[in-house]
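So, chain A:
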Amino acid sequence: MTGHDVIFVLIGLLTASAAILTVTSKNLVHAALFLAVTLAGIAGVFLTLAADFLALVQLLVYVGAVAVLFLFGLMLTRAPIGREALDNQNRGLAIAVSGGLFVLLSTLIIGAVSSGALGETSVAEVTGPRIEDIGIATFAEWVLPFEVLSMLLLAALIGAIVLARPESGESGEEAEVTRIEMGDAPASEGPQPLPDGSAPELTSGKRSEGSS
Partner candidate 1 sequence: MMASLTHATTTVAQTVSLFDGVDGFVLPVILKLAFVLAVFFVLPLVGGYLEHKVMGRMQHRRGPVEAGPFGSLQLVADGIKFIQKEDLIPSAADRWVFAVAPGIALVPAMLVFLVIPFGPGVFALDFELGLFYALAATSVSVLGVLMGGWASANKFSLIGGLRAGAQLIAYELPLIIAAITVAVQAGTLSLVGIVESQATFQLFGTGINVWFVFPQIVGFAIFFVAAMAELSRPPFDMPIGDSELVFGYMTEYTGIKYAMYMLTEYAGMISMSALMVVLYLGGWQLLPGVPLPGCEAGGGLFDCSPLGIALGVAITIAKIMALVFVMVWARVAYPRLREDQLQRISWLVLVPLSLANLAVVTILKVVF
Partner candidate 2 sequence: MAATSPPGTGLLKGLGVTVKHLFRRPSTLMYPYERDDLAPRTRGVIALMDENCTVCMLCARECPDWCIYIESHKETVPPAKEGGRARTRNVLDRFAIDFSLCMYCGICVEVCPFDALWWSPEFEYSEYNMESLLHEMEKLREWADTVPAPPPLDDGAQPPAEVADAIEKAEKERELAEAKAAEEAQAKEQGADAGGAAPAAAKADEPKVEAGQIDQETYDQLIAEGKSERMARSKAKAAYVKKEKARLKAEAETVGDDGGAEQAAAPKPAEVHVEAGQIDQETYDQLIAEGKTERMARAKAKAAYVKKEKARLRAEAEGADATASEEAAATDESAAAADQEPSDDRAQTSDDAPAQETRKLGDVQVEGAGEIDQEVFDQLIAEGKSERIARSKAKAAWVKKRKQEQLDQEGDA
């Protein structure tokens, strides 16, 4: 076992434990942060496997953008400030789903390797593809799937914008506005009772209420 292997195992353990914590964490923001650690750990794994471009993409896209967007969305919408826990009691389900996914993926990978679909390559021979190779592969050999994927992403983007826009009713007004809960809303628009508890002098609003 070389030093390289030791580092690989350490990063792997870190990534795995962060992944477990992502699922078990009671606090939503903590879960998102552990997810960021997991993603960064995967980037580290890529790096030890000499896939430096992939590692950097992982870092830039997943840690720098996806995880940040997760956190951003959480903080903007429902993250409790500070230590408070926010848990929807779905941990059991989450563990079951991720465990199932793990079993599925690992059987697939093991089956693929044992059937010889990935070819005979030993760990020692692995050297990352040069960036030019990746570029040529992406834009020359695999340009059609690449363009299809970008079209798909564009469609998803437009779809998201359409969904996120406030629906406009026939009157052109915004359909529904969610009110942020900020303590008790005023009980009624009518006149407040006087300090001694008696009703104040009749106002127009009061009168109409009584008449109806």
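Here is how the candidates were picked: all candidates are chains of the complex that A comes from, given by their letters.
The rule is simple: a contact is a pair of C-beta atoms (placed from the backbone, for glycine too) under 8 Å apart; a residue touches a chain by one contact, two chains touch by 3 or more; residues count from 1.
Please read all numbers here as calculations on a predicted model, not as lab measurements.
Q: Any idea which of 1 or 2 touches chain A in this complex?
A: 1
Q: Mind listing the chain A positions that touch candidate 1 in their complex?
A: 29-30, 33, 36, 40, 52-53, 56-57, 59-60, 63-65, 67-69, 71-72, 75-76, 79, 81-83, 130-132, 135-136, 139
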